[in-house]
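In this view, the complex is presented without one of its protein chains, the others remaining in place.
Letters A, B and C name the chains as they come in the text, with residue numbers starting at 1 for each one.
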Amino acid sequence: MKELLINIVEKNRKLTLEGKLADYIPALLKANKNHLGVTLKTEDGKFITYGEYSQGFTLQSISKVISFILAVSENGMDEVFKRVGLDSTDEPFNAFTKLDLPNVNKPANPMINSGAILTTSLIKGDGDEKFTKILGLTRLMANNESITFNEEVYLSEKLTGSRNRSMAYLMESKKILSGNVEDTLDTYFKQCAIEVNTRDLANIAGFISNGLPGLELKGISNKEMMLLVKGLLLTCGMYNYSAKYTIEVGIPSKSGVSGGIMAVLPRGGGIGIYSPGLMKMAILWLA
Amino acid sequence: MKELLINIVEKNRKLTLEGKLADYIPALLKANKNHLGVTLKTEDGKFITYGEYSQGFTLQSISKVISFILAVSENGMDEVFKRVGLDSTDEPFNAFTKLDLPNVNKPANPMINSGAILTTSLIKGDGDEKFTKILGLTRLMANNESITFNEEVYLSEKLTGSRNRSMAYLMESKKILSGNVEDTLDTYFKQCAIEVNTRDLANIAGFISNGLPGLELKGISNKEMMLLVKGLLLTCGMYNYSAKYTIEVGIPSKSGVSGGIMAVLPRGGGIGIYSPGLMKMAILWLA
Amino acid sequence: MKELLINIVEKNRKLTLEGKLADYIPALLKANKNHLGVTLKTEDGKFITYGEYSQGFTLQSISKVISFILAVSENGMDEVFKRVGLDSTDEPFNAFTKLDLPNVNKPANPMINSGAILTTSLIKGDGDEKFTKILGLTRLMANNESITFNEEVYLSEKLTGSRNRSMAYLMESKKILSGNVEDTLDTYFKQCAIEVNTRDLANIAGFISNGLPGLELKGISNKEMMLLVKGLLLTCGMYNYSAKYTIEVGIPSKSGVSGGIMAVLPRGGGIGIYSPGLMKMAILWLA
Partner (left out) sequence: MKELLINIVEKNRKLTLEGKLADYIPALLKANKNHLGVTLKTEDGKFITYGEYSQGFTLQSISKVISFILAVSENGMDEVFKRVGLDSTDEPFNAFTKLDLPNVNKPANPMINSGAILTTSLIKGDGDEKFTKILGLTRLMANNESITFNEEVYLSEKLTGSRNRSMAYLMESKKILSGNVEDTLDTYFKQCAIEVNTRDLANIAGFISNGLPGLELKGISNKEMMLLVKGLLLTCGMYNYSAKYTIEVGIPSKSGVSGGIMAVLPRGGGIGIYSPGLMKMAILWLA
């Protein structure tokens, strides 16, 4: 099994050379674009690892899955989907101006940035409370109490996050955001900066695959929640590339701009990948 | 098995009362909105039927699947996806003005009207040739040589199809349509008017599930074609409701405005449904 | 006076070299891009001419002024502005997809293509009746009974007018167009192909400046009509360049893609210009 994994990784390694680092957050440019690491958590709970599997990186958009689970568990599914859609979109992750159309009053889905900011706003609590809960859930799902956030990346996101700030204030002006805008933005920038490795991701994926055991939920069963999260990843997890990815790969996955991919396998299995040289790689890896 | 089917149908029958007939094509208003029929084709090729299973109705958007298969088999996958996207969209089936944005040069996917018109334009042939091929493939997939098209519905679509005509001419002005516009429009209106019953739909679904045996293909294997079609249905088959439908139902399906649904089951199975009282029903049926 | 005119023309002649011929209608490419002609009609009805002043060319968008006057005189101002806006727009002459927004149900103004097609649709009559009226009014305003239309240009417009056809059918699908679509389109393509020279344009401008004497009007006085037409030219006559043109030039004018400009001077005066090498020239001429 490990051999197979190594073969697949090595066959695809050349693709990392074609990729490039995300450059819109300066701190991300420090990554080594040739890094390529993977952890596969099997159905019976074993870990198979390869490459830079233990390299730390920030969750970025993968954190949207955590905050979504938290928002639904606190508010119930109905309340959350009154505020955010459940629609795949052909617009990119940072599109938001459709929100200003007269007949549109919610972000397309919780996986694009505007929808994720809105979801984070629905988590109850002031100041650092929201973030404390998100970090707590991340540690629980990853089974790793030592997880924390990267201060430098957080400050970098905060400083350069004008577009996210713009979409938060547009939603605020339309009164669809909950709580204090700056608290929400601060939480959002911080959750993106939570630092993990591929083993953590594989554990998070396995936790979802196992039906999110032990989570306290409101008006939704654990099994329904698991189906909801997996369905959401399948249809919206890769943004406007979701349809292509689902047709070619077919595994519920969430990517992050720092190079992480979390993929939920059946019966408790999960995959965590780290590959900061983006594009090409992302799609072909699992193919 | 038949008993189970009857139970499900009867439990959901009341939903037909809440639905309503499509009214944008006058000829469709003649349907009986309380009709509810189903054919289930099992893995071993048996048919279980119930209700108005033998009632005839027009394919409408379900025909987009046939013309897509034909266009890919004649042109190859690469050629087709140079002209039309493979992206789920949160815009409705008849949206097309995004095509006029400076950076957009193809319809989002082959299941929305603009994408389907474009796909039909890619089928080779002048005058009635395109349509003859589509009808032929429909008959092959449905295993029913007596299938033909409804002249009244066709003329009705042709007369009231200003919006489809508008999108065809916008694509023509952008030089992304192939062949003669009026030929393509005529073929499109005719393919929507092909008349079938639920047994035909179950057969068409089964044909896809079986890997489209005996189809002559260009640059794509039968298995790839099947995965492509199923993936396309899963991500785009229900338009902007595709994500919700996939999360709640999870079966690759295509709906038509006349009340038909074709759903592809594993290992050669298929379902054909007829329920002209639209909405509610459509989603809940398979749930 | 003639000397002044010659000086201005010659000073600006070099700009014609920087311009280029319209190429979206093949027949327009036959023009000589170095042609530059002008007729100035003075307040006391004299004509001062220079250059290729007698060269024939097609009205193109200048015809929109004629059909607008006709539509208002037949239907009254209120009826016309129920169907088309009176708003300057920053979108180009051939933009129309904003019409598909949920809260927009009319073209921005009668000078952009969609608004002009709608205005033409409001002229009463079937088949060639609309066009016969437009040609008649053109002859009356230009004081030239020999004016007719250029068959080759008309057929060329008809063949290549997919975008105009697309906007007409979008308006038809929204039920805002009046009468038969194909009749309206045919009239529109024909009115664009009416052939004039700069003396005709100067007369048309003078006719407007004189208050459209002898026109039979419905619910609007001649003076109000003149102010309406001049105001419309000032704010919308140069499309998205109207504001710039009004600030820099300040004379109510209408341009056409074949190189004509009609400019309305005070107290019965008017200017007709012909300069098929477009851009630069158009703006700087009158500066």
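We take it that a residue touches a chain if its C-beta (ideal position, glycine included) is under 8 Å from a C-beta of that chain, and two chains touch if they have at least 3 such contacts.
For clarity, every value in this text was computed on a predicted model and none was experimentally measured.
Enquirer: Among C:Ile117, C:Cys236 or C:Met262, exactly one should touch the missing chain; which is it?
Expert: C:Cys236
Enquirer: Which residue among C:Ile25, C:Leu40, C:Leu137 or C:Leu228 touches the omitted chain?
Expert: C:Leu228
Enquirer: Suppose we count only contacts with the excluded chain; which residues of chain C make the list?
Expert: Against the left-out chain, chain C lists 85-91, 108-109, 227-228, 231-232, 234-236, 240-244, 246-248, 250.
Enquirer: So which bits of chain B touch the chain we can't see?
Expert: 101-103
Enquirer: Under the stated touch rule, tell me which residues of chain A contact the chain that is not displayed.
Expert: Considering the whole complex, chain A reaches the absent chain at 95, 97, 100, 162-163, 165-170, 172-173, 181.
Just so it is clear, only the chains that are shown with their structure count from here on.
Enquirer: What is the identifier of the chain with the smallest separation between its Cα mean and the overall Cα mean?
Expert: Minimum centroid-to-centroid distance belongs to B.
Enquirer: Which chain's mean C-alpha position is the greatest distance from chain B's?
Expert: Centre of mass proxy via C-alpha means gives C as farthest from chain B.
Enquirer: Counting only Cα atoms for the centres, state how far chain A is from chain C in Å.
Expert: Centre separation, chain A to chain C: 56 Å.
Enquirer: Would you kindly tell me how far, in whole Å, the mean C-alpha position of chain C lies from that of chain B?
Expert: About 46 Å separates the centre of chain B from that of chain C.
Enquirer: Can you pull out the residues of chain A that are in contact with at least two other chains?
Expert: Correct list: empty.
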